[in-house]
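This report concerns only the one structure given below.
Moving on to chain A:
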Amino acid sequence: MSEPILSVRDLSVVAQVEGTTHTIVDQVSFDLQRGEILGLVGESGSGKSMTSRALIRLLQSSRLSVSGGSAILKGEDIFTFDERAMRDVRGGSIGMIFQNPSSHLDPVMSIGKQIAESIRFHKAVSRKEARGRAVEILRQVGIPDPERRYNAYAHEFSGGMRQRAMIAVALACDPDILIADEPTTALDVTVQAQILKLLTDLRDTRGVSIIFITHDLGIVSQICDRVAVMYGGRIVELGGKREVIGSGRHPYTAGLVACQPAEGHPGERVRTINGQPPRIGHMPAGCRFHPRCPRVDEWCSTVCPDLVTSGPGHQVACHHPIPHTPAEAAT
Partner candidate 1 sequence: MTLARTQTARAGFRLAFGGGPLPLYLGGAILLIWFALAVMAPLLAPYDPIFQDGTARLQPPNSVHWFGTDNFGRDILSRIVWGARIDLQIALFGVVFPFLIGTTLGSCAGYFGGWIDTVLMRIIDVVLAFPFLVLMMAIIVILKPGLSSFYVAMALVGWVSYARLVRAQILVIKSSDFVLAATSLGYSHSRIMFRHLLPNAILGSVVFSMSDAVLVLLNGAAISYLGLGVQPPTAEWGIMIAEGQSFITSAWWITTFPGIAIVTLAMGFSLLADGLGELLGVRE
Partner candidate 2 sequence: MNRYRFVLFRPFQLLPVLVGISIITFVLIRSIPGDPVRVLLGPRSTPGAIERIRDQFGLNEPIWMQYFYFVKNLFQGEMGRSILYKVDVLKLIATRIEPTAVLVTGAVCLALLIAIPLAAIAARNRGSAADHIIRLVSTAGLGFPAFWLGIMLIIVFSVQLDLFPVSGYGRTFVDKAHHMVLPCLTAALALSAVLTRNLRASLLAELNSDQATAARARGLPEGQVFWRHVMPNSLVPTINLLAINIGWLISGTVVLESVFAIPGMGQLLVRGIFTRDYMVVQGVAMCFALATVLVNFLADILTVAADPRVKL
């Protein structure tokens, strides 16, 4: 396999709340290959959005900070960058697509101008050229009549078109990586499918890598190549989509898969995982998942399992992973 475009090692984010430090993202490590779509899955509060924000060093509050780890982007650790260099990364190398396009687009500046603004900031081009490129990007994300829509404002777009516009803004400077934070959660199912198609098309035509954050395993199985499952700020399972969703070895992954309403079984009771996800400041000792885990023993409540290889390209952090083959069952 070639050199990954982004290599995250031991990324940790802490929050300072009233004098105490809480770890919110705990030693997260993963690689992102060129042209790959990596799914980051978990419940709300599992630290998946925080992980993505940490990568562009724009955390939601001043109380939050990256406390350790490295993120090697094209051979350089961006956590050592100063603010000026970081600005080139944001928008230049990593484009962000947010969940709610209506609130994340400037309501009083036209869509085209917002794209052109980014282009002009990152690349030394003339006003006219920036405009031309912006129109071209609008065309690429499938916005009809881009010349005219250049001057349109966010509120004049429909929900799906607005998300396309948001993607166009993220694509403005031809980034290597797109981070899409639940980009389809606020959309209708049909529009959702169109946006997913657009994202896979962009991957195919531009070779852009995508970190796709979602809580929807259905979407993951549709578009992702690999999946990282997060729980309580840690990655608990990481591997190819087929392995993780088809034969997930972490009890939490298995629980998530079981919670998906299965097709072709109407009337069947939707299953849930017992208990609540842990809250900040109330993180259980040992394995974060042990209070809710069906396979728990004393070992789990004292020692936190590390992520270990359990198969080709498949890692899991569990003392008692679910066996899927006789060989695994024997260990």
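The candidates came about this way: all candidates are chains of the complex that A comes from, given by their letters.
Note that in this section contacts are C-beta pairs under 8 Å (C-beta built on N, C-alpha and C of every residue); 3 or more make two chains touch, one makes a residue touch a chain; residues count from 1.
As the structure is a computational prediction, the values presented were derived from the model and not from experiment.
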Completion exercise
Here the complex member from 1 or 2 that touches chain A is candidate 2
Exercise for the section: Would you tell me which residues of chain A are touching candidate 2 in their complex? Expected result: 56, 58, 60, 87-92, 95-96, 98, 100, 103-110, 114, 117-118, 121-122, 153, 155-156, 169-170, 172-173
